[in-house]
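All protein chains but one are shown in place.
Per-chain numbering from 1; labels A, B and C assigned in written order.
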Amino acid sequence: MDLAEYRRAAREWLDANVAIEDPHEFMAKLYDAGYSGITWPAAWGGQGLTQAEEAAFAEVARDYTLPLQRFSIGLGMCGPTVVDRGDDEQRRRWIRPLLRGEEIWCQLFSEPGAGSDVASLQTRAVRDGEGWVVNGQKVWTTNAQYADWGLLLARTNVDAPKHKGLTMFAVNMRHPGVTVRPLRDMTGRAHFNEIFFDDVPIPDTDRIGAVDDGWSVAVTTLLHERLSISAGVGMGGSKGNPTTVEALRERLDTTDPYVRDRLVELHLRTQALHLFNQRLAQETKAGIFPGARGSAAKLLLAELTMFQADLATSLVGPEAALGDTPLAFTFSWAPAMALGGGTNEIMRGIVGDRVLGLPPEPRVDKTVPFKELKVGTQT
Amino acid sequence: MDLAEYRRAAREWLDANVAIEDPHEFMAKLYDAGYSGITWPAAWGGQGLTQAEEAAFAEVARDYTLPLQRFSIGLGMCGPTVVDRGDDEQRRRWIRPLLRGEEIWCQLFSEPGAGSDVASLQTRAVRDGEGWVVNGQKVWTTNAQYADWGLLLARTNVDAPKHKGLTMFAVNMRHPGVTVRPLRDMTGRAHFNEIFFDDVPIPDTDRIGAVDDGWSVAVTTLLHERLSISAGVGMGGSKGNPTTVEALRERLDTTDPYVRDRLVELHLRTQALHLFNQRLAQETKAGIFPGARGSAAKLLLAELTMFQADLATSLVGPEAALGDTPLAFTFSWAPAMALGGGTNEIMRGIVGDRVLGLPPEPRVDKTVPFKELKVGTQT
Amino acid sequence: MNLLLNEEQQQLRAAVRGFLAAHSRPREGYSPEVYARLNGELGLSGLIVPEEYGGAGAGYAELAVVMEETGAALLPGPFLATVFATVALTRIGDKELLTRLAEGRVVTVAEGELSGDGASVSGELAQVLGGMEAETIVVRAGAAMYAVELTGPGVSRSPLETLDLTRGQARIVLDAAPARELGPARAALGIGDRLAVVLAAEQLGVMRAALDAIVAYAKIRAAFGRLVGSFQAVKHKLAEMHCKVEQAESIVRYAAWAADEAPGELPMAAALAQAYVGRACYEVAADHLLLHGGIGFTWEHDAHLYVKRAKADEVLLGPPREHRARIAELLEL
Partner (left out) sequence: MNLLLNEEQQQLRAAVRGFLAAHSRPREGYSPEVYARLNGELGLSGLIVPEEYGGAGAGYAELAVVMEETGAALLPGPFLATVFATVALTRIGDKELLTRLAEGRVVTVAEGELSGDGASVSGELAQVLGGMEAETIVVRAGAAMYAVELTGPGVSRSPLETLDLTRGQARIVLDAAPARELGPARAALGIGDRLAVVLAAEQLGVMRAALDAIVAYAKIRAAFGRLVGSFQAVKHKLAEMHCKVEQAESIVRYAAWAADEAPGELPMAAALAQAYVGRACYEVAADHLLLHGGIGFTWEHDAHLYVKRAKADEVLLGPPREHRARIAELLEL
């Protein structure tokens, strides 16, 4: 089937099914139609097609609003991690239900004391007979309220240096020892959750990768996270955003030369990033892997988001001080992009280290046993 | 004598003597009139008065253009260092001739391989009988072409950590082993010099402070340097500067709203820094020592200087591409403030460490013997 | 020009700071009890009210000291609104209302398209600071200033949701509401300039508190085995924020001095204060939130309260570009 035909068929299918409101029903049909896990191995329930088909479907799908949000972490991060690093039995058990929307996944890495420095996390998994028992707290977890499974990074060895004492697990989120609490953010709403583990058991067959080798598994997951962000998943798009040039020109007096020039500045920055993203996408299509350069795009998006929220409120003036408006929400949500998926400082470090090949900072945390390390907030 | 009377007398004297063109003649008269070394101890040739008189004279002197440039390093840095850290014999020998302009001083700290990190300098002073012999190279030396004496920081011990193997000397700049070569900078002119030392002898009586304790003496000198910068010495003022609001409003079409707003931005930044400097000056007068907060003012001045050079050339347009104009000179000179007397990065570090009391960076250079340290450019 | 605080002003600062540290609860909203003590024990309500009307007759230098502290503490409620009204009324010189203000009553002031007939005022005020808490409002209608009792007839008011959770606004509709004429509305009163100075002082407090908070956190939070304040990128950003605070303080002191001592310099000083300090306050607050990392984005952490106050303050007296335009005008560019 050539790509034009593939695209045409995808559009036809989407036209026919976009009206389905129930996420699970939609996801099941999407899978049955062959549009979920397009590049994933056929052996485990994927379609076994190429990046070309995936990109073609994504392009077509951009014109539709689909109820996929609650599956996004599983599809973008957890599933690919299981495909890459799980064993065959795990792939058999987890991939098809994930792709069909029968089981929802969330990702459990960040902790209150371990944000930018995820590897310093303190949640413990301790050997208990054949399996493990988990205690601790995770935070900033998207979709945990829906989740059946959590991809959990936990500390299994405090005598080893911090990167060498972590192990990756899949944890049953329905276990009574798991408490999911909504976490209100600056917008006043709860887009994320806090998770508490109180003696939650995990069978050893749900361990992903070797004991104490969880960091290398997590690196795989984070790589997929960055790819899915730079591919535009979760970017939300600009539709309905009250801080774009398009929205602001309707609201402001554009005969004011100052307003005009500020909108030109916003247009400049928006276009510069848009074209950079386009170029990265064209490179990816051409088989050039963007690697850490995607972190530059993520950094620029975070900066642009803060810039435009600030600019829009300044231009709008006193009305911007009202709450409960789309502008107030966008303003309050703006820091999310700069804080989630690696802060701006972390991104600049990645670009400096991996794109420009600059020498590393001297590290004080790579060789010390974890139990002797300065971690979290010192009181 | 009350301050008003002091000011009046100073003005009268300046009116009568400002026409003297020969720097040495002017300086001698200034000293004989009691206006050189106003706060310096009377025992060594100063006037023994207070900050109040010094500030009063400086305020009055601001209205005159005086031929003091070639004495500035001696008066601002070297002299105060001798007063603070020299022995009585040295004070007796050097202070009066310095204050009277009979001997000119320069400062010899920076080297091609040791800029921001002055303490990693490589110029060696080696014991030779009763005295020392110096070999090495210094750079960015102001007034070296006029100088009789140089305040020289040299390495006397390569087995000690870098801060602990330095010694301070006064070196005779007229010795044939000293070569002074003008150093052309970005403006195409030579505002500074490079100095080469080829087996230059120094008697031990010209050592200032203890052997291997030169760093603590240098800290005194650098403190005086920062004070003299933040006091406005060497700031050049805005007269004749083609990048100020005053100059640009004459040259540009200020009916253009964009031009107007850019000049407003320049006015904002200029006033903000001006008022900060005023406040620091008022504090100093009131006996509150600004300390490291002066580094914030120096940083802001460096940033403003770059900002206004860039802004002015952008606003002026194609004509700014011409050379040999006051604007081209100001543009090319602009980086000097950001590079001399500590780069912007060094200033931010000082503000962070000493004003905000932030924890220090882990250091790799404080305990290693100098000879094992990574220094300068690695080839 | 005087840019330093004298000893009395420093004592005033210490007293207000101490009181607010113990009693300001930004999340709990307006507390009449706290305000009563602020006014009673510290005498803040009458600070700039002339002595003849029961006030302390202090100047803008003192008022700026107080505003900096109420800003730093994110004091909730109609404090700024009442100060704004006090500023307006000292310029107009109304004995009755000044006396009530000195007693601690809540009054506000607002701009809108109103019509007045000497005894009543009609029209709509879209966003009135402290509009729900105030008992009286000072407005301009036509060529005159009026006072309207907000608990009286012809007044309907409804609370508005605000970005800044610590400070309410209301929409007020006046329908032939009985009003007392206070005198002619003259630009020469220079009310707007003085509001700009007062607000800038609050903004200085907000940004200083934000910087202090993140500096303190950078000294106790570790990442990668080090305190985050030891990372150069964090340290240098904090140093730049400090530079903004230093400059903002210098401008606020200057503007307050101009309001007290040099009315000729006041218009430019006031525009400068809003254009520079308003912007710097938001920038520092926003950076302080981001430097906290995830914790700063949570509802429970106070970082967002500072960011929202900073933004609400920045747009309070109109879009910031108006202050810039005013500077261009005063420079006769």
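Everything below uses one rule, namely that contacts are C-beta pairs under 8 Å (C-beta built on N, C-alpha and C of every residue); 3 or more make two chains touch, one makes a residue touch a chain.
Given the structure is predicted, the values throughout are model-derived calculations rather than measurements.
Chemist: Which is it among B:Ala55, B:Leu222, B:Ala292 or B:Leu373 that touches the chain not included here?
Modeler: B:Leu373
Chemist: Taking the full complex into account, find the residue in B:Asn157, B:Gln271 or B:Asn344 that is in contact with the omitted chain.
Modeler: B:Asn344
Chemist: Given the contact definition stated above, which residue among B:Asp32, B:Glu102 or B:Asp310 touches the chain not shown here?
Modeler: Touching the chain that is not displayed is residue B:Asp310.
Chemist: Identify the residues of subunit C touching the omitted chain, counting contacts across the whole complex.
Modeler: That gives, for subunit C, the contact residues 231-233, 236.
Chemist: Over the whole complex, note the residues of subunit A touching the chain we left out.
Modeler: Residue positions of subunit A that touch the missing chain: 245, 249, 254, 260-261, 263-265, 267-268, 271-273, 275-276, 278-279, 282-283, 286, 293, 296-297, 299-300, 345, 347-349, 351-353, 355-362.
Chemist: Need a quick check: the contact residues on subunit B for the chain that isn't drawn.
Modeler: 110, 112, 115-117, 120, 139-140, 162, 183-186, 188, 256, 258-259, 306, 310, 313-325, 328, 331-332, 335-336, 338-340, 343-345, 348, 363-365, 368, 373-379
Just so it is clear, only the chains that are shown with their structure count from here on.
Chemist: Find the most central chain, measuring centrality by the gap between its CA centroid and the centroid of all protein CA atoms shown.
Modeler: C
Chemist: What is the chain whose Cα centroid lies farthest from the Cα centroid of subunit B?
Modeler: So the chain farthest away from subunit B turns out to be A.
Chemist: When the centre of a chain is set as the mean of its C-alpha atoms, what distance in Å lies between subunit B and subunit C?
Modeler: A distance of 42 Å separates the two centres.
Chemist: Averaged over CA atoms, how far is the centre of subunit A from the centre of subunit C? Could you give it in whole Å?
Modeler: Computed from C-alpha means, the inter-chain centre distance equals 40 Å.
Chemist: So the centre of each chain is just the mean of its C-alpha atoms; given that, what is the distance between subunit A and subunit B in Å?
Modeler: 52
Chemist: Going by the touch rule set out above, which residues of subunit B reach two or more other chains?
Modeler: 261, 362
Chemist: Subunit C: which residues touch two or more other chains?
Modeler: Residues 226-227, 231, 234, 324 of subunit C touch two or more partner chains.
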